[in-house]
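See structure below.
Of the protein chains in this complex, all but one are displayed in their positions.
To keep things simple, chains are lettered A and B as they appear, and every chain counts its residues starting from 1.
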Amino acid sequence: MQRIGVFVCWCGSNIAATVDVEAVADALSKEPGVVFATNYQYMCSKSGQDMIREKIKELGLTGVVICSCSPRMHEATFRKTCESAGLNPYMVEIANIREQVSWVHKDKAVGTEKAIILGRAAIAKVQLNTPLIAGQTPVTKRALVIGGGIAGIQTALDIADAGFPVDIVEKNPTIGGKMAQLDKTFPTLDCAACILTPKMVDAGQNENIRILSYSEIEDVKGYIGNFDVKIRRKARYVDEEKCTGCGTCMEKCPMKKVPNEFNMGLDNRTAIYIPFAQAVPKVATIDANYCLKLNTGKCGICSKVCLADAVDYEQKDEILEEKYGAIVVATGFNPISLEKFDEFAYSQSPDVVSSLEFERLMNAAGPTGGTLLRPSDKTHPHTIVFVQCVGSRCDASAEKGKEYCSKICCMYTAKHAMLTREKYPDTEVYVFYIDVRTPGKGFDEFYRRAVEQYNVHYIKGMVGKVVPEGGKLKVQASDLLDNRQIHIDADMVVLAAAIEPDKSARPLATKLTASMDTNDFFTEAHPKLRPVESPTAGIFLSGTCQGPKDIPETVAQAGAAASKVISLLVKDNLVGNPCVAKPDELMCNGCSSCEKVCPYGAITYEDKPFRGPNRTTLIRRVAVVNPAVCQGCGACTVACPSGAMDLLGFSNRQIMAEVDAICK
Amino acid sequence: MQAVIKKKAIELLESGTVNRVLGWKAGEFFYDLTPAVFTTPEQIEKDFVYSVFSGANMSKYLIDESKKEGKVAAFIKPCDGYSFVQLQKEHRIVRENIYAVGLACDGMCDMREIREAGIKGVTSVEEDGETLKIGTIYGEKTMAKKDALLERCVHCKSKKVVDCDEMIGENGEENRDCGRFDEVEKLEAMSPDERFAFWRSQLSRCIRCNACREVCPACSCVKCVFDNPNSGIAQKAAASDFEENNFHIIRAFHVAGRCTDCGECSRVCPEHIPLHLLNRKFIKDMNELYGFYQAGADFESKPPVMNYTTGDAEPSIVYARGGDK
Partner (left out) sequence: MQVDKNWTPTIVAFCCNWCSYAGADLSGNNRLSYPANVKIIRIPCSCRLNPMFILRAFQRGADGVILCGCHPGDCHYTTGNYYARRRMTLLFSMLDYLGIEKERTRVEWVSAAEGAKFAATMNEFVEAVTALGENKRLEDFRCKQ
């Protein structure tokens, strides 16, 4: 039997004016287990708290009920008070007689009666409370960043700057991501490479950062503070330590017809390659799909010309096992495939390009050396049509494209149009749009400059069809404001393709037990208040893997994710919430019902030996909850048919005791 | 059929594929066949029975049998098959220890139906095509087999054995249009008062013998909440109307999404309470609200109660549905 003390607060006149606090204390003093009940003007005041402490010690109280304001207000206060008097803080329950009684019921008799009932419910609950001790788990002071685009780089730099080691795992041979492919950036028009490559170099040289390029996540186990990650280091057939990045191998490689993915396949590269001049790490990689030596056994030229003796045709994939305290997902985006949008003749004419291809065509380091030429005949285009929202804001029933707005297309299309007009004033530029969305610092001004200063023709309406004919692209479109059909003979058509999360994100989310929305963007722990955390503790989100973003937003989110990681890694131990799910293994069926509804992946299963009849041993599969991962929602407790799963602090019996007390 | 099955059982034992066979043998009466484990060909020759009364679902027995030494052969009818797969999904049975022989089935019979047809003093029932030849102490009688079928066979939802190592007979197909929700719909169309009266007249007969629970493959908890004094709702016998309702509501809820609608609960109820109508209500609701779902039809899907979509119906849909006429 508990020895319970009941403390009824007046809250000045806030409670006492409409609740007879004396009568409440008096009535509750008669409840079973209650050894002391009193009322006081301000329980939360120093003297009120002193009284509670004194009574705990004097009467040896094992449980405390405070009838006062909402537990959301002072539960933590009173728990601390009791803890300082030697009582387990989870032996305290609050009956909310202010927000739920005195402030909403004006009749004193009614209020007093309800206050007594709420007090009884709290007493009934405390009767079944057990001391709970929050678990502590040590933190591995090291972070993993998955993805080496601008988001991953920025996050890694910020974490490294705080003194913690970081690994960047990048599936491509170099970090840099999509930003490395861009020409200029809106709205300031500074060159992407000029602002990105110094960061790449910083990341490459930072002693706290290790770049694991050409690598993928194989497996993730563990939980916040203690992740065990297996990383597949794909064979690049070049020893990273030895390669100097001199490029001789690329000059001599006879296999020169490999589509260059960095230039969106608009030109070719060699089978052994460094993706671009500023690659980090600047190390060659052999493309096993095209290498003659690897495929036919004949050739081996790169090995012969390599002065560093770095080429190793025998190299195999390696699995690296590492421990991390926190994981940041920065897997980024890709433009969608335009196959399903054949009305724009993307697959019929090389002069219909995606915006990212156009970006390469404008780039000084691109396939045309920065001169805008039509891919088909390498001539100057004089009329260019830009089509916005290709695959964005589509109808859910359309079976192609995405429902969401890709967010960045309006601005980069304005940029493309403006840059074209600036470099080639003789070129007519048309932009077809549904809406022009320019919320952002300096964004609308930028768009207006495109229209007003550069005379870009913005036309509200969608392009219906593009037909390649006689070296031209016949564009049929509608002008919704003028309500007329337009026909344009264009030299080039540029499609602002929707962006979608990288394909690697979905399998990665499964490995991380991090949740995703239906579009495969990672879900944040709270859409407003915890935008850079995944609901799975210890997993953080950086950049477009969480939703479409431009560069400044990505960098801001990357920094925010880094600061969350840092505030986790500075801790030596994590103190958990002790109100977590707890399975009774004697009753557990091992049926996996609980696991299916756990949003955190906190539940695993173990085969455990149990005593069977006639001194036999039975092996049974039973659920195990990791208290460091469980957040205490209780979804599992209801999914469990046998009632083996219960929630500490809100147990089945505690809640039923409250129900009984209220309904009596 | 019995001869073929017996032959297969003996063959499996003799070849050493298995060391035990799970089958049926006669109980107190020839028509109350009960599951039994056979270890020798002689036992099988002597006691193994497969007849129109072999309705008992074998899958639940595999929870224990599959954990014993060696392999066990099990004969799986289509409706047993769904429970068999569901229990595998729930990690309750060790599949490697089972040699599953699927049986094509065209329905099992219910002695109650034969009696209700006015046939008394039954001493034997033989299947002869579409007809049952019934021996009685008053001489031989006949009855159409379709009139003697178990309720679940009248509305047979599937003739497909989802998972087995080999089939005896041809594997069949699902039949979603089997009319198994007709009775539920009739109840839904009643007024709340009529429904209440109906269920009181049924559930008040419950003697809490727990037969429905013991036979149910989904009710295979190591310890049932109703037997667990720490659960706060343990009950031995239904002492009030409330407890009758409570037991059956909670039982149906606990098996919702896991119940394969094998109909064993109703088959074994000594009070003939149509318990399947509770389970089918949940199944029907889940089908209508969340899309068709058959527990045990596959190895991957999540039961609807352990799943969601962001656009699910609100609970208030209940006010709009149902027969409040």
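Heads up, the rule we're going with is that contacts are C-beta pairs under 8 Å (C-beta built on N, C-alpha and C of every residue); 3 or more make two chains touch, one makes a residue touch a chain.
What you see is a predicted model; the values in this text were computed from it and never measured.
Note on the undisplayed chain: of the listed residues A:Lys106, A:Lys221, A:Lys257 or A:Arg506, the one touching it is A:Lys106. Among A:Thr81, A:Gln388, A:Asn626 or A:Asn652, only A:Asn652 touches the chain that is left out of the view.
Although one chain is hidden here, its contacts on subunit A can still be listed: residues 70-73, 96, 98-101, 103-107, 110-111, 113-114, 117-118, 121, 515, 523, 525-527, 535, 579, 597, 599, 631-635, 637-639, 647, 650, 652, 655-656, 658-660, 662-664.
Residue positions on subunit B in contact with the hidden chain: 184, 187-188, 192-200, 225, 232-233, 239-243, 245-246, 249-250, 252-253, 256, 278, 281-282, 285-286, 289-290, 304-310, 312-319, 321-322, 324, in rising order.
The rule we apply is simple: only the chains that are shown with their structure count from here on.
Chain geometry summary: the mean Cα position of subunit A and that of subunit B are 46 Å apart. Taken in their complex, subunit B has these residues touching subunit A: 67, 89-92, 218, 220-225, 228, 230-233, 254-255, 258, 302-303, 305-307, 310. Within the complex formed with subunit B, the subunit A residues making contact are 518, 586-593, 596-597, 605, 618-621, 639, 641-644, 652-653, 656.
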